[in-house]
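One protein chain omitted, others in place.
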């Protein structure tokens, strides 16, 4: 078969591993031929096609980014966009298309499938918040990057008796914040799923200091929010930071606001680190390379089993396929298990022990 | 409650995270008191007890090794060893003991439980081969260490047109080899579960060269074996390398033997790297820190739920408890899913394409 | 002798290595006794003294931060501050004091020496901009942290056809920017020593794109400035960002301003990463651990040679001592050698080749 591949949306460690795995298994086991479309759906619309073979994918496993590049171009939002895509795919003799991307990319994939084209999806979200799959590749890498940053920041916090606020990715779900916060030994972890009371956060930090720990690490997801019950100061603060195209805060709205409010309330010197783009680049971890490889193998197998209009997904330790619709319909937020881990390991606020309250 | 903790067997990244999590939750949520026994069961036999509190476990999360140190002392093999243990535990007023270790450590734990003492087990094996649990902490760190080594070795292999054999841990199970081999883009992966035909390995490498890839990476678990059907040379070679106390080959028996046999058969320059002890030391990955934290929380919860004679285990994304007996009864070898991933991503041997055969 | 040690100013990888080296050589070779003063000069003013011996410094070599903690307290700015210091030092029976820090810390050291106390200085500045010494510890670590961040950001830039602006430390000198920029393969490097013309920067990026490289990496030191000759937009922009106590920009004034101006001028999507505090924390590189060890050994040797009022300094491959006055009198900015390296490796602007100008 002649198979097309594209990568859409934000870049993510592991994209190259998916491409490589699909091409290798396709060449070694199925005698497929491959074509890459550059820059996501833009490449399909504008017929930017490049040949993909074993030599092109050689050596790309450890590399971050995507050799096919990516974009946010959405054919469904252009007049005749989807028709143009189908025309390009036909012109290139493509029998099936593997679309690797997040919600937007997979929504287009689903629509093309609705128009009768053979499409298979591979989920990609560094935030790990896609419904229908246990883990997405890139997430473990992001968590490790954040953890290493927290390890570094720890020494500064300790040396200076400081509160350090580390702002991480996670607009709608706190997966990165909760995993990296636990891994990095954070003292407070704030996630979008649970609006927080700024006074309670300040109390937790004060309690820590009152028992002789003169520094604290706060990990905050960019989408974390003050609870309505927060005191005047907190709720009054504007939360609209500068956002990038994926809705990720660029200037670290919440991190900086939080730092100011905490310094005001506790009197402890407080600093912010906004990790930003370094969370999504670079070489993938072993976990992500294996997982992305499995997604790539799963996708080419789906092509040959004719499982179109579906997406590869990880359930337990198996790669299965689920309808694209199911995946793109809703977000997956932090589950009760991880909430319990966080509340188990974090210091429990105990009013009686509080000195300064 | 007054809770004892010990770590036994080989060291493993994440041990400190388990200790820290149990102590933190015990202190913050249950008002427990903790005692650490030094050097595994030796510390219980010889009453080497140290107090464990929040300040002792502060800052240990990112550290490899174990603050309680470890040993292979086995009280069950000493006269009155178990009785001595119980005496020490009673003398220290211990209500329950958390034993973190592998088969040997947990077997003693099970026997102590048989004698009526309240014991909870936490599984530890860097090889990930313990029955009853999906993942053990330390494994992900080992896989990443090996993967980084393969990444480094890759550049040498490429620059010199060489075959590089990388020998990794795995006496009875090939988990580390198969995960790190896939993550590192190895061309051949040899595991204990599947005895290999040396001529087939040589053919695979020759085939790669014949299609223009002038180097190859072979990952071999220390416990991998030649198949009986292997040609005379291979099967004649003695496989008894120098072993350390955990049965891990120290001088890299299989790696060096394999390299010589491959060089003889293919004519390609072949070199070996034996990773050895660097696989089990150092700071844990985020995955292992979170997993170890979960095991520690699970263990202290088990203590308070009175689930003794049992071991914490990971199933899917939940920590459950299973009888110690179940865990120590058998090894968990590489499953069909990972076998399929390996055979999917690796070059398929195709006789017709072989030039030199 | 009884020797005091303190660390002042911003934290820096290698501080613990200095402390450890001085204590080890003092104990093994000179039979010294040591006292640590906590939180820089504050600890001397307020008599926060802790004993320092071989067991206290065991295991601290790989750790970032400083076990003695640090502060910016300046006794010279408090009434009777210096007298109070001398009183504490005498009370503790201190024969000589090793002060590890930057300009401020060493200025106090120099004043104490002026009042007759035996003080030896060890220079500390992550920015590598101290006159009188070739390299300061911490700098190599910071450069490697930035380089790794650039490596990560590279993949994002490539995948998205983007311009990425990476803002790094360097208020008065561009050492970190120029070293990490060259190591990371940046396309433009902007340092405080050379005010830049925003239009020229935009031209360089356009030229790169016109020869088919669709992404660019710009490294900018926080202290870099628009040249007066820059076009209206640039020079009109306020450069006053939010500063931390060391004058380092916190919200990344220049990085974000630059990104906006470049996007406006080139039309290419541009993003900013502000690395901030992760540049100064974490485990030191081998270079910094060796260098810091040498400074520590040098300092204790100076104490025993009676070279007071002086500072250890690296010249070529020797540790020498120079008067404290000499070191704190002026900044060391990027030298001609490194300027030449940068202009040698960076793309030379060639008007004729420019398509869009």
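Note that the chains are named A, B and C in the order they appear, and that numbering of residues resets to 1 at the start of each chain.
Convention: a residue touches a chain if its C-beta (ideal position, glycine included) is under 8 Å from a C-beta of that chain, and two chains touch if they have at least 3 such contacts.
Quick caveat: nothing in here was measured; it's all calculated off a predicted structure.
Asks: Among the chains present in the display, which ones are touched by the chain that isn't there?
Replies: If we consider the entire complex, the absent chain touches B, C.
Asks: Among B:55, B:156, B:317 or B:350, which one touches the chain that has been omitted from the display?
Replies: Residue touching the chain left out of view: B:156.
Asks: Hey, which of C:91, C:115, C:305 or C:318 is the one touching the hidden chain?
Replies: C:318
Asks: Could I get the residues of chain B that touch the absent chain, sorted low to high?
Replies: 7, 10-11, 13, 15, 39, 63-66, 69-71, 145, 148-149, 151-156, 158-161, 164, 244, 250-252, 256, 271-278, 280-282
Asks: Determine and list the chain C residues touching the chain excluded from the picture.
Replies: 21, 24-25, 28-29, 54-55, 58-59, 61-62, 134, 140, 143-144, 146-147, 151, 179-180, 182-185, 211-213, 283, 285-287, 289-290, 293-294, 297, 301, 316-318, 335, 337, 340-341, 344-348, 350
Throughout what follows, only the chains that are shown with their structure count from here on.
Asks: Specify the contact topology among the chains shown, as one of line, ring, star, complete or other.
Replies: If you draw each chain as a dot and join those that touch, you get an open line.
Asks: With chain centres defined as mean CA positions, report which chain is farthest from chain C.
Replies: Using the mean of the C-alpha atoms as each chain's centre, the farthest one from chain C is B.
Asks: Rounded to a whole Å, what is the gap between the Cα centroids of chain B and chain C?
Replies: 41
Asks: Counting in whole Å, what is the centre-to-centre distance of chain A and chain B, each centre being its mean C-alpha position?
Replies: 29
Asks: Per the centroid of Cα atoms for each chain, what is the distance between chain A and chain C, given in Å?
Replies: 33
Asks: So which stretches of chain B touch two or more other chains?
Replies: none
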